[in-house]
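Note that one protein chain is taken out, while the other chains of the complex remain in position.
Showing chain A:
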Amino acid sequence: MQSVSAPREPTQPVLSTTSTILNMREKEKYIEEFDFPFCDESSKYEKVAKIGQGTFGEVFKARARNSSKKFVAMKKVLMDNEKEGFPITALREIKILQLLKHENVVNLIEICRTKATVHNKYRSTFYLVFDFCEHDLAGLLSNVNVKFSLGEIKKVMQQLLNGLYYIHSNKILHRDMKAANVLITKNGTLKLADFGLARAFSVAKSGQANKYTNRVVTLWYRPPELLLGDRNYGPPVDMWGAGCIMAEMWTRSPIMQGPTEQQQLILISQLCGSCTPDVWPGVENLDLYNKMELPKGQKRKVKERLKPYVKDPYGCDLLDKLLQLDPAKRYDADTALNHDFFWTDPMPCDLGNMLAQHTQSMFEYLAPPRRPAHLRHHHHAAPPAKPPLDSGYQDRVF
């Protein structure tokens, strides 16, 4: 049980022996020269291009300088304006990524550092290094030349739900489901990415509700319970996002693009019907139930409005089950995976062949805007956007 191979001893710079403790200069030299055995220098990779902007930093495509020439994605941990050191969000993401090892979850290879020198005041910058994925779903959907067959759509959704089933089983909430965070390799393997907002959840004990922040999930993919101020939410928040993404597989653009939280709720009501205690027992107890304007008398039109796009009745039915207002009625990942949609012809089929026709990487970040530029990075963290004066928005409900 005891150590068979202890970590190798680091080589140490020679130190002065005259003083009991190092002076500043000696310490700086020590930090500069210390060869951290577990944390390689980021210079082992060569940056190729910037491919995105994560929750806490930029993302680059890079190539290993060693013989493998392997491509990786490097996500920079932004620490410049951090008063409290290494961001707790990055710590969470790392902890969660170290825990999650699954075919349909992005794989964290290692964490690299830049060398500490006088130029960075002896403070390294850190990069999370991931296996490189060629595309993200938002990038693919914005390219008209990329056509998904029904079997391929099923494969995408099946992998997405498999990933969600796995992370939820491990008591992790993703909390930022959106097409841009769904990566797809050139072989057609789907990977859930960006766990920058993810957190562990617990099943609330009676009388002791969880108090999570509800300022999560990009607005267009945010479920009604979060918009109504729920702080004791769970896996259904990700399932709503899965429903939005599934619809987007056919509509090719986010189905509810509200510019504000209020507008988003209205769009949701127009598609899924009014939020009433009848269809959603307990909704009246949510913090913002009486503070938000909720359209009354709206009928549920999910199937009706999506049918022209989706056509496949099983697909429509599954969408209907995922886009349930009441989180308790929303399908969980396991139930969704057992839905007839995945078990009827055409069966889910591999994406590899279809993707082989496309040799260029497709990322939302690199794609021409598929919606007004100032909306592209509309994010949960941003203050609620004011309705623009020029009214350049289209409140689309499909």
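Just so it is clear, contacts are C-beta pairs under 8 Å (C-beta built on N, C-alpha and C of every residue); 3 or more make two chains touch, one makes a residue touch a chain; residues count from 1.
Going forward, contacts and distances are computed from a predicted model.
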Inset, instruction - Would you mind picking the UniProt name of the chain not drawn here, from "Exosome complex component RRP45", "HBS1-like protein", "mRNA m(6)A methyltransferase" or "Cyclin-K"? - result: "Cyclin-K"
Inset, instruction - Among A:149, A:169 or A:353, choose the residue that contacts the chain missing from this document, as touch is defined above. - result: A:169
Inset, instruction - Among A:231, A:252 or A:301, choose the residue that contacts the chain missing from this document, as touch is defined above. - result: A:252
Inset, instruction - Can you list, in ascending order, the chain A residues touching the missing chain? - result: 1-7, 9-10, 12, 15, 17, 19-24, 27, 30-31, 34, 36-39, 83-86, 88, 91, 94-96, 98-99, 101-102, 111, 113, 116, 121-124, 126, 142-145, 158, 162, 165-166, 169-172, 200, 202, 205, 251-253, 303, 307-309, 312-314, 316-317, 333-334, 337, 340, 342-345, 347-348, 360, 362, 367-371, 394, 396, 398
